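What follows is a single structure, written as structure tokens, with notes after it.
Note that one protein chain is taken out, while the other chains of the complex remain in position.
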Amino acid sequence: MKILETSGLKKFFYRLQALKGVDLHVEEGELVGLIGPNGSGKTTLFDCITGILKPSGGKVYFKDKDITNFKPDGSYKMGIGRTFQLAQLFPEMTVMENMLLAIQESQGSMLNRLFRIREDDNRNKALSLLEFLKIGHVRDEFAKNLSYGQQKLLDLGMVLMADPELILLDEPLAGVNRSLAVEIVERIRELRKNCGCTFIIIEHDMKVVMDLCERIVVLDYGEKIAEGTPEQIQNNEKVLSAYFGG
Amino acid sequence: MNTVKASKVTPLRASIGWLCLLGIFVLPAFSVSSQYILYLASLTCIYTLTAAGLNLILGYAGQISLAQAAFMGIGAYTVALLSTKLSFWVALPLGGGIAFVLGLVLGFPSLKVKHHYLAMITLGFNIIVYLILMNEQEITGGSYGVFNIPRPKAGPIDFTSNESYHILIALVTCFIMLLTYWTLNSQWGRAFKGIRENELRAEMLGVSLRNYKLLAFAIGSAFAGIAGGLLAPLLGYIDPTIFNLGFSFQFLLMVIVGGSGRFEGPFIGAIIITIFPEIFRVAERLYFVIFALAAMLILIFMPKGAVTLWDWLFQTITGREAPKLTK
Partner (left out) sequence: MILQLFIKGLSLGAVYALIAIGFSLLWQTSRTINFAQGEFVTLPAFLMVLLALVFKIPFALALILTIIISGLLLGYLMNRVLDRPLIEKGVLPLVVATIALGFMIRDSLIISWTPEALYFPSLVPKKPLHLGDATFSAVDLWNIFVATLIISGLHLFVKRTKTGKALQAVSQNRDVANILGINASKMILLAFLINAVIAGFSSILIAPIYMVKYDMGVELGLKAFYAAIIGGFNQTRGALLGGLLVGLIETFTAAYISTHYKGAFVLIVLMVVIVFKPEGLLGEKELYEYR
């Protein structure tokens, strides 16, 4: 079953065309890699899917529902979670508070949220997720005091809080040291095995992408130039020229 | 890392704290011989209330509002004009209610613009309210204002004397502060803070910016409305000049100087702004110059506000870190 589909997705910044009609489809449970040279529109595509940016044209469907004009809070409640290239946290809140904020809006009504004081279930869930990501020991630290790698992990942890069906990871390994990168990849694999959610990953580390993903989509200058298994992509001429020839 | 132990806020301690606070608020009614100082104490309560509203908007939800004086004016005129016709007990919540609804409306631009633009819109709202109060003479009495605003009675209890009316103000203030405390420690408080810290990410985690920003504006404005409703009978007369822009600026000063985003902040700010002139009484009018100077110094040297002093004091005396009152 198709979980995400974009058809002819366009985004202009004035005359600059960041996306020139991208068609993307992702099956449930897939792990798709999204690659392309810098400035090829990968992050813009994420922004348009999640509603951070309003697409200039085209449609976004999530589980056959049109979510093109959804705002970020709407798409999150639909079940799309996303991490950021630079970890986006709430610096003056503790790690635990960061995690709790990630789930509260998916539960109950506004009024419930005013009167729900005990949130033991959420706390336990956050704890086990933090343990899973191996940052349980810093749960009472302010997010701003975390190391870069820990911030990345927290960013991921927050997304996992509300059990999203589709997770968009924007360069989860960028700027992370080797051993932590291995760790993160390991976590992503485990997650796939356990929760059966769908991933789209933007990543520059080709080795990881080729290793991890079943299907790869290549963007260049806002257009999809190739799509296929890692082997197909490795031997695709267009891709090679986009990266090396261009 | 910090080795100082943090004090935990247990329910028992919180209750004791609240009783102490209620005591501090009510005490002047029994202990102060000077009517003037009692009046200042009443004023401090009213300022605390208004500043607490602004703190919710500014310190927690991260939006700026320069219209607190206007909302006070709305509350004050509602009580002044309706307490003789209806009853104070109807007019006070009504004033708060009107301020709530107008605050909701004023909150809408905050969904589109930020910083100085929002400052400008709220500032403009303040000026327009002022102009209406000034020029719609048939209703508001124009620049003459409204005289002889009665203090309320509740059956056998009479709030006419300065002491009893102070107790009423203190009770209302404490009650509303308690509600604020609850709100800030609920998931709403967390969402407000999230918006302040990182609006984009908060929205990406399902926080509806529209709902929460509007709520912050509406609640914060309603506080000012109620504070204004309490102010009118305290003074006995009101005129538009009380609710001018400068008054709104004062509340902004109060919150920032006290410590924005901290529950105790507005209270400390309000005390500073009312007690200060007394300390520098010899200086007469110079006090405001000194206050402004002190505000600038606090901004430069204590960017988190005078609440830093309280933290330091608490830590020196008890050897523990001051408790965090809100999430």
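Per-chain residue numbering starts at 1, and chain names A and B are given in the order in which the chains are listed.
We take it that a residue touches a chain if its C-beta (ideal position, glycine included) is under 8 Å from a C-beta of that chain, and two chains touch if they have at least 3 such contacts.
If you're wondering where the values come from, they're calculated on a predicted model, not measured in any experiment.
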Candidates B:120, B:171, B:275 or B:325 - the one touching the absent chain: B:120
Which residue of B:29, B:46 or B:64 touches the chain not shown here: B:64
Absent-chain contact - pick from B:27, B:86 or B:131: B:131
Which of A:9, A:53 or A:200 contacts the chain that the document leaves out: A:53
Contact residue for the chain not shown (choose from B:249, B:276 or B:314): B:249
Touching residues (missing chain, whole complex) on chain B: 58, 64, 109, 112-113, 115-117, 119-121, 123-124, 127-128, 131, 134-135, 200, 245-246, 249, 252-253, 256-257, 285-286, 288-289, 291-293, 295-296, 299-300, 303
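Going forward, only the chains that are shown with their structure count from here on.
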Chain centre separation (chain A, chain B; CA means) in Å: 41
Residue numbers on chain A that touch chain B, as the complex places them: 50, 52, 71-73, 76-77, 82, 84, 88-93, 97, 100-102, 104-106, 110, 113-117, 119, 158, 162
In the complex, chain B residues that touch chain A: 183, 185-188, 190-191, 193-194, 197-198, 200-209, 211, 215, 327
